[in-house]
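What you see is the complex with one protein chain gone and the rest in place.
Going in written order, the chains are labelled A, B, C, D, E, F and G, and every chain counts its residues from 1.
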């Protein structure tokens, strides 16, 4: 018998420290697989940002720079300008990328920085215990709005992929959900294209991955993914929003 | 003979300290006129932000709070939540609103704060001497990009009104240029509607005013306004981008 | 019984605070979440801000409107607020900021620490300003000093900070609830619409160079008054103590247990426990007539130490025991350090 | 001749800095604009950031890649960077930050000031960390200390700050251009792709509580070495001086003119001029054998004063002359203050 | 029939009023004010001014009052 | 014909693999590991496992290696 | 009178709640008490623990360095906190989930088959309350009644079912000790004020 599925090379042997069923684990593995397949391990620098995944450097087996909360894309900008021949990516949660980091996110996209962004949207601040995120759904329970998100008080969820796709300088933007094997495999394809936006087209690529934070949803892992399917996808439609690389090629 | 044009009541007797031909003067006067006409002087609190207009409290004859650079909409949020029955507006430049303040701007709009924003887009950081603004035009000279804005290095200009109009919770968004008497009068109409978005509809209203900074454009005032007409308007189309108040009414 | 973080929230509400703006960060989320639950019940406003920067500016806005307001965070988030703290100070706005600080520098960890003492007391932001800084050592003091913070903050138009750590923030202890404040002083300077009066300006950018120098002069005069009137410290056995601990917050409780045990052994030890870190209780250091040595114990690398040395100005030998980054001293080790100091001082006394 | 702000830029380029990120603010725009013009000419990167926060994080990124980097700002902008400064310190990244500070607090005005001394030297950000702080007093020193800042910043893996004010920033003076640095030391720790080696991590969030305490221990050890080796001060007539000025930056030049004029009148005065503010030149204060009185002159309300008092620890009476908010002392007034101190000390000497 | 009064202490000589008066009723003078600005003047020999206020609408310094 | 190996030190008992195996080849066991997690087990009495790797694709903790 | 407690186990076993019930009961009995969690990213599974102090005098340190009593719900916690129990102190542990591997001299060991008992009660999540009931029977500085009051106090009213279940488990713990007729604990000897 042959080994047909195993840990990617670009991951260390350290176990993940996430909660049972947390989507960060799947997302990490996909990053490792894509980097393996694109043979980027030795020329990549990852930017770890602040959220549950802040210590992803325990698991990613390549150079990592960990910056301040929300400043992932600014750190990546500094890295990319300093290392134009290397491949730079950020791994960011919705709190990091869309709450405190909104300014840096929009401006990096406006500049069309040649970086890749892996954006984990789990509709909540996981690391700090389940507070409102910019992507929290209307009515969704959070520890800071225990009666559910009231859009008249806190506004509606932000669809970052759509906003970023609307900016002229972005190259590739797509969204997938880590809910089923099929989706996970498609997420990997999109992630690869988000890296290729950088490596082939010198542009800004982003893949938004809808995932679950079972602990803060107070659901079992399986139910939590069902919740993502049922509630998040309607708010956050899946698909490729922008692929100017393709346009350029065709 | 009758006096048919004079200083509005809502302005003090202090002269403006702007450069000759600077559009801030016209914008200030319009604010004064609209507040006079809507009889808001005694129930308004203005937020002065940082840019050439930081000391607009010398000229506005009503309560003013001056906050940190870029945080105008956050200050206004604090004021509005504290004083839901009063009328709150910010007066912000493009550097303040769209560079350092991008995060606060987007989030206030996402929340649909019931505030009014008077946004002066003069395509440059006036106060600090003509550096690149997020709204600087491609190829435009600035003191930090003396060879002109190269969009491949700094990105393209940001069209804030269009972005904000795309967010679900904003109520009124319009853009006008302070270049001709006709436009100025239309700007005043839009400004009034931006205030009414708050007073009639409890929503977020913004009027973007294209203006000139002759000193940093290194042009005579008359030429500077011609430059705005010729170069800015193609990048920043004029008109009303959103008016849900109207929709609600009709 | 209540958690320390929640006690701050309850005290704020009892002090009339109805506006909370803040961004999550451990180990102070219980406060944020307490306000999220309770403020709506009393008709107040809880708004989770998109960042600490925005939260601090919302606080600034609501304070400018004349309301009692609060924000809270932990070390990195507090660093982000430093520009606005300087603005609050210069606009002379009352506001209460809570720092449940953590192991640092950088992102650090959520372990307890007292490493933001300098930032809080010497001005982490730019310019010559000060803010009131309170150092609660128990859940009860979390409440009492929060109440006091609102009172003095309003009285002097100065921002105030509650400086705690994860231990006082997370521990539960029983508390006596303070009486709610009935009437909050009028704020004739507030910017809330100028009906029936001259307009009010809440600004941080004076018009002329002289105005800015004047503002500084006025601030310094106010600070002098506060330094004179508002120093607070608990004095423990200081009348006859020869060796004196100085410690604040949770560390003072550990040190207090050592005072007890050393006293039991017949050693004349005592403690000064600053409750205000700014103004620092300098005067307390004039009331230790028999002091032969002072041991400053803190969960940092020697920050309050500076103020103790300045207060003593070379009169009494001062030693430091502390580390940064989330280290907590054990009572045993504190005792050992004090014994070392005692020995050292006695030896020197002989050799003199 | 060159402007002080431009001299910093030129020195940075000669030191091998090729990456500048920053956001405009007066009175340091000449530096930003100099880099904007010159860096592209030498194949470097000038990027105007969307804010000081973003600029500091870009700096962090490029520094992590092993490059020599710079950002600059003035007081409020520097306050905004405090979180990242703490991160830089904890990730042990070399980087040069320039603060051409201004009249504060709050927005303040663009008048010259030295009111960010505490922020720079005592850690405006959270946690127990230090950064190198240099205080140039001339355009030449703007260059020389910038060169030195890069060297030491790399050597010790510690951020460095050039702390100036609008006067040294805006004035022109002739300078001798330093030789460009030929080879920049290899940075084996840099995160730039792990080809041919183990991966590198540039992080500010240790994995365990113990790791964070260890980091702090390591930092403190490094700081001790720096304190021992890198103090710098100019000593002016200190061998026989009875009354000593302490002043840094532009103020030291005003005070120097007073030293000249008082010496002409036969008064034994001298001056200690700290060139490094951190590490503070404590040792210099052991080399003033005849000192009877010390006058600290600064454009703030008494910040370096603290370090002078700590250095002297009560041995010599210390007075302060200064104000915040953009006030500049005149040589005449400095002289008058010194004469007052002299008189006071002599009177007390008699009455003792 | 219109008339425009100019507050010389406020005028900064930017010419926006002159540019926007279709009746040619405003011109630059050769007078400077205290701040060193060359002043505009209302000279309406042909009494063309109709009090349309367009000059004042464009004046960034509130230097003009219009009568009609 | 497939086979799945479970690294018991990594498994957190989240059940995502079980849920996503269409062949019913994975079940929860009644064993806890050191960290207190209930473990999953590969028991494939009917040899239904085809090595499709869907279980491993969904495992957030890299606890599964699949052989075919 | 002073008691220092270390309480530890897996996340999800109700460790923090156990400690809070104990501390509240202390308060209700008129004593001083403190409770402090080892806060941390516990939410991620792994271990959970808290420290409780109950005392007739004002409590100085809420941190427990060496404990009079340790209540242990899994093996890693036993290894971590077992050695910290003072001579003369008590170590209560769930006998199915933990077992001392090294000698603990001078410590009274109280293995309690709480897992089986919980299964018997059909309340698998109630090991924590069983341990508390046992503790207060072994060392009756507080009564089981006071613990019942504490449970009522800290459990939201709308979860009254939980209250009832917790009280049943508490009683089961008490009964186990009483039925087995196990001797009352000797109060720990050691430094009092620690």
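We adopt the following convention: contacts are C-beta pairs under 8 Å (C-beta built on N, C-alpha and C of every residue); 3 or more make two chains touch, one makes a residue touch a chain.
Small disclaimer: the values here were computed from a predicted structure and weren't measured.
*Asks:* From the list D:217, D:253, D:268 or D:319, which touches the chain that is not on show?
*Replies:* Considering all chains, including the one not shown, the answer is D:253.
*Asks:* So which of D:166, D:193 or D:324 would be touching the chain we can't see?
*Replies:* Residue touching the absent chain, from the options given: D:166.
*Asks:* Which residue from D:239, D:332 or D:346 sits in contact with the chain not drawn here?
*Replies:* Selected residue, touching the omitted chain: D:332.
*Asks:* For subunit D, which residues touch the unseen chain?
*Replies:* Interface with the chain not displayed, on the subunit D side: 1, 26-27, 110, 166-167, 170-174, 250, 253-254, 256-257, 260-261, 328, 330-332.
*Asks:* Contacts of subunit E with the missing chain: which residues?
*Replies:* 12, 34-37
Here is the rule we use: only the chains that are shown with their structure count from here on.
*Asks:* Expressed in steps between touching chains, what is the minimal separation of subunit E and subunit F?
*Replies:* Tracing touching chains, the least step count from subunit E to subunit F comes to 3.
*Asks:* In contact with subunit B and with subunit C at once: which chains are those? Just list them.
*Replies:* Looking at subunit C and subunit B together, the chains touching each of them are A, D.
*Asks:* Distance-wise, how many Å sit between the C-alpha centres of subunit A and subunit B, to the nearest whole number?
*Replies:* 35
*Asks:* Taking the mean of the CA coordinates per chain, how far is subunit C from subunit F in Å?
*Replies:* Taking the average C-alpha coordinate of subunit C and of subunit F, the gap between them is 53 Å.
*Asks:* So which bits of subunit A are touching at least two other chains?
*Replies:* Within subunit A, residues 18-20, 50, 54, 66, 68, 99-100, 102-103, 107, 127, 129, 134, 153-154 contact more than one other chain.
*Asks:* Residues of subunit F touching 2+ other chains?
*Replies:* Residues 12, 37 of subunit F touch two or more partner chains.
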